[in-house]
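Coming up: subunit A.
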Amino acid sequence: MYKRFALLFLTLCMVMSVMAGAVCADTGKEAPMLAEQVAAGTLPPLEDRLPVEADVYVETEYTPEETPSYGGTIRTNNGGMWYFGPNAEEPLFRLLDDGTVEQNVAKSYDLSDDGLVYTIHLREGMKWSDGTPFTATDCVYYYNYVLVTDVDNETGKVTKSNAGRYYNWYMTADENGVMRPAQVRYVDDQTFTITLYSPKPTLLQAIAIDNKWMFCPKEWYKDIMVNDASAAHWSGESDLKLIGGEGLPTITEEQALANALAKSELYNFENAAKLGDQLGYRYWQYAGRPTLRPWNIVSPLTDQTLVFVRNPYYWKVDAEGRQLPYIDTFEYVSMDASLYAQEKIAGNLDLVRFDAADFPIYKSSEAIGNYTVYTDIIPSWANVSFEFNQGYKDPQYRELFANLDFRHAVSIAVDREEVNEILYNGMMTPAQFAPAAGTAEYIEGGPEKWIELNVDEANALLDGIEGISTERNSDGYRTFVGGEHDGQAITIEFETRADAPNDAQLVALLAKYFKPLGLQIVESNNTDNNARNEKYYAGDVYMAAVNSSSGSFNVMLRPDAVAANRNNCAFIGKYGLEHADAMTPEPGSAMEEMVNATKALISASKLEDMQAAAARIVKSHYDNTWVIGILASNKTFDAVANRVHNYRDGFVSCDELRFLGNTRPYTWFIQD
Partner candidate 1 sequence: MFKKKDKKDQAQSYEISPEHILEVRNLNVRISVDDYLLHAVRGVNFSLKKGETLGLVGESGCGKSVTSKEILGINPDNCKSEGQILYRTKSGKVLNLLELEHDGATYRAIRGSEISMIFQEPMTAFSPLYTIGNQLSEIILLHDKNATKASARERVLEMLRKVGIANPEKRIDQYPHEFSGGMLQRALIAMMLCCDPDLLIADEPTTALDVTIQAQILELMRSLQKEFGMSILFITHDLGIVANMCDNVAVMYLGEIVEFGSVRQIFHNPCHPYTKGLLRSLPRMDQNRDERLYIIDGVVPLPVDMHPCCGFHDRCGECLVGICDTQQIPEYEAEPGHMVRCKLMEQGVKHHG
Partner candidate 2 sequence: MGLFKSKNNTHSDEKKSDKYYYASQWGLMARKFRKHKLAMGSTFVLVIFYLTAIFGNFIAPQGTEQYDGKFVNCKPTPVHYFHEGKFVGPFVYGMKTERDPVTFMAQHVEDREKICRIKFFTQGDPGGEYKWLGLFPSNLHLFEAEDGGKIFLFGTDNMGRDLFSRVILGSQISLFIPVVGMLLTVVLGLAIGSLAGYFGGWIDTVIQRLIEVVRSFPQVPLWMALSAAIPKTMKPAQVFMLMTIILSLVSWPGLARVVRSKFISVKKEDFIMAARISGAPGSKLITRHMIPSFLSYIIVDMTMSIPSLIIGETTLSFLGLGLRSPATSWGVLLQETNKLETIMFYNWKLIPMIFVFLSVLAFNFMGDGLRDAADPYK
């Protein structure tokens, strides 16, 4: 009896191992799912899909130690477009941890001696995910027709704020000091040039950080982008010359909308601006739009689970010549943030990112959930912080927020140790918002400034501020004196993020800490992060935020999160230069120095000037504590299923390096 059973068992094992072997031990150069299509004749063979051999991108650095297998699905939470976007991002040049760039979509570049003309070389035979060729036309078209759409012919100034939306990497000062957009020109199918008005030593980094996708499929866009061919182009040149081919058809707004809708039901937009914004800028959310990415979305954005499937024309191979990526499918499941941990533990998510707050639960459940906790490095100034919108629309609140004593008072009213214990399991250290010791931008005493708890001093500071009362109303709050809000309690609303339950708790704690100061704190919860971001973009509709600014990876290369530039930087608010109707700071104010330093950084054409401007920005933070830091830690964590291989422990995770994208997900593979 037992013998027979054992025999059966053995046979079963053998059958299974043979089957498993059939899946794992494939030595093919492409994924089985693609090989099937090739065999069926629905897809060209691999060599026709890759760029010419000399131009294929060979990924050597991240080659796994074990033999990788193709296939499988990775399932993670849907953290919004800025979570699933960067995971599969392919920029023209890729920014590296040390601040330099390397080849990516572009094969190489040449720089003229005067530092004004960049010649970019592309890969021959490279294709969009729908199989159409990717050429220099696509880059030139993108720049001239999608990115820079409305420039004044006379002055060369960008008139529509659409362009201001992105960090204006292409704006340089001409001989008269007027900022003018670069000229981007077609040379041949594998070559285009970028011509500047004055040198910009960090141009490639700027492109790598701020305009990663400096290309789009022209053929796909030409009849859905509004184009008034009768009017002269902003650069004064004909379409023909710009994009190196035949001219573009005339497309009215109605035609554009109709054509888009004809392409797919998913492209149902109410106006051309929306269409341009969604399909041109946030394109990776829309199924059917060809990309150069390793995985493309195939499901409508409304689906609960967004599915990204491999790009058969992906142009990277590993050291052995196998086409990347290894993993077939990425799934992003929408769910309430409170469910992440349990779904991770239950094994329904392969990857979840979390911070110190949840560390004990994830770490304790590693064995149950069959996953490993990895630690990532984040180059932050502070992980836990809060800040007030300096550009808030209400003048009385704006004046209060602008008062340094006010910020000093609230900073020393926070019991940092307690926040650490309650919210972060004591895993962080109390710190002000400043570059950490050991970094190039470090200022002596920066992280330690104003972090000693002293409620009495805080109250004394507030008592000294004009325009607010020293005595409290019946609820125990200070009120405004004079002005529109005369007699009303000072009530500050903090925006919190959807997927960060700790935000709400932090606000609750702040409310407790500020109650003795006589300040009322309320929380404004946003269930989806887009909603919060939109408020930031509007600049003047939110009052204050928690855990919004985390600092900068490198102020010179990426000032946005700490300088007066962006329209989504919480403390800057409407002072952000990207706002079409940006506020002008009062002469002589601290904010003016911040704005001027930012302007200096943007317009600098020499490396030293840039460094000097960056230092001014850091100093402004040191002097003004624009953002009030609470705790710092340079760590964040990932819980990754054990079946996912070739994941990197200790990688640097930040926006500039595209978060998880910095681990190059196309080199991950799954082995059950």
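How were these candidates chosen? In short, all candidates are chains of the complex that A comes from, given by their letters.
Note that in this section a residue touches a chain if its C-beta (ideal position, glycine included) is under 8 Å from a C-beta of that chain, and two chains touch if they have at least 3 such contacts; residues count from 1.
This one's a predicted model, so the numbers in the text were calculated from it and none came from an experiment.
Q: Any copy counts here: identify which of 1 or 2 touches subunit A within this complex.
A: Answer for subunit A among the listed options: 2.
Q: Using the touch definition from the top, list the residues of subunit A that touch candidate 2 in their complex.
A: Within the complex, subunit A touches candidate 2 at residues 336, 338-339, 341-342, 345-346, 356, 359-361, 363-365, 415, 417-418, 421-422, 425-427, 475, 491, 493, 505, 508-509, 511-512, 520, 522-525.
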